[in-house]
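What you see is part of a larger complex, with each chain still in position.
For reference, chains read A and B in written order, and residue numbers begin at 1 within each chain.
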Amino acid sequence: MENMVAESFKYMVLGMGIVFTFLYIMVIVLQYQAKLIAKYFPEEPDQPSGGASTGLDKKKVAAVIAAIQHHKNIGK
Amino acid sequence: MKKSIIAGLLLFFALFAGQATASEHAAAPSHVSATAQHTEEAEVHDKSIWELLKSFYKTTGIYAFTTPQDGVVNGEGEEVSSFHQTWGRIIMIGITLLLFYLAIAKGFEPLLLIPIGFGGLLANIPMANMTGDHGFLGVIYNAGIANEFFPLLIFMGVGAMTDFGPMLANPKTALLGGAAQFGIFGTLVGAAALSQFTPLFDFSLQDCAAISIIGGADGPTSIFIATKLAPDLLGAIAVAAYSYMALVPVIQPPIMKALTSKEERMIVMKQQRKVHKLEKLFLPLIVLGLSILLLPESTPLIGAFTFGNFAKESGVVDRLSDTMQNALINIVTILLGLGVGSKLAAEKFLVGDTLGILILGLVAFAVGTAAGVLMAKLMNKFSDEPINPLIGAAGVSAVPMAARVVNKVGMESKPGNILLMHAMGPNVSGVIGSAVAAGVLISIFN
């Protein structure tokens, strides 16, 4: 019981150390990766965000456009 | 109209009561007396319909709420005290109604607070025993929470919904998602100290760890850790975690403003570069690879999360990724909420510990926010590019609420200074950060 604070303190040091080490290595790797990819795959840059559901939206839009075309053809 | 209905009902009762009285052997509509009746089968007694009503009265909730019994046990076979049978349950029902109010009228994380609240409401119904092994909530709890499966499925869905683009555009802001985890570890120390040196709390170190994860501002991670380290505290920890995540717009701004000058809050950040889709594709594998190398204990959480993200970014399994983001996460959210709610039974929740959990959770949240902001200030000092310290607050995760709050506070100081995408970097890295922190706690305590 008497060592709870000391123990928890060590865990804090250890924990924050690991979290930072993890993220820091990740940052280094990601920066390096970005350079490599920019060098070897210069084409097809993507928008920085919002790529989540565009696949679906594109499909929907395509379906709608097709339907509209269909509708127009019927209408003629 | 009303009078005639009442008259009709009385007539109906009287009619049958008369006939029923005439019958020789009456039944008692409750478990206890049903057993009794079998043993006294031989006896012939003249029980009127009024006696039948009286014995029915003993099966009502009104009776149960007003007349506590000895020996009443909950779903896990633990005895429930008189207080918890009566006022305890009534207070808990009131609390679940409060959760509904907050979810509906105030928009507090309704997707989880409504199922959790309803689960809590059901868990406090006397005699129905829904938290037992064969009860509605007990079946759910055993199927997916006791084995920590549902939080992982949720995390998988969250992974499939997360866009790491903003973090990839400016990777070094990911460190802010690390600083904010000081909310977890700082609180761990604080809780241990208060448990050891004051009579306020009396938590074990393991309990302290489970509580401090609230500072990670991540629902499924909190539930996962609580189930593993301190299942009895699960209800309070889950409610605290989601409540404080919902309270981000209330808790964070004062801390953010107190720790930054107006000039700092007005800092404009450079527009983000475009991110190649291959960077997004490799990211989940890099994150998982690092967690395999450094901290295998974190891989259940990070594995589920990166699986969802990888499925999404692969672009070839859209139907699976869509299902993770919709049908599957919704079904699991409903069940997880109900199952977690089962821990809001009065005898589990209305204990001294709960208040401690709520207080420590709030502290953890605030400390995490502060640590994020301070780290951002430090980084801004040493960085070549300007970093607005406000985005540090988004490091706690609480995606995307915290990033939105950053944006709002930034706009207050300098209208038109859109920080949203800049804050999303720390925000999503905060999810990774708290999963890593969770891995550390598992590796220590499990």
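Convention: a residue touches a chain if its C-beta (ideal position, glycine included) is under 8 Å from a C-beta of that chain, and two chains touch if they have at least 3 such contacts.
Predicted model only: the values in this text are computed from it and were never measured.
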- The full complex in this file has the stoichiometry A x3, B x3
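Simple rule for what comes next: only the chains that are shown with their structure count from here on.
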- Note on the structure: For the pair chain A and chain B, the C-alpha centroid-to-centroid distance in angstrom is 25
- Tell me, which parts of chain A touch chain B in their complex? 1-2, 4-5, 7-9, 11-12, 14-16, 18-27, 29-31, 33-34, 37-38, 41, 44-53, 55-56
- What residues on chain B touch chain A, complex-wise? 161, 163, 165-166, 168-169, 171-172, 174-175, 177-179, 181-182, 184-186, 188-189, 191-193, 195-197, 205, 208-209, 272-280, 282-283, 286-287, 290-291, 294-295, 312, 315, 318, 322, 325, 421, 424, 429, 432-433, 436-437, 440-441, 444
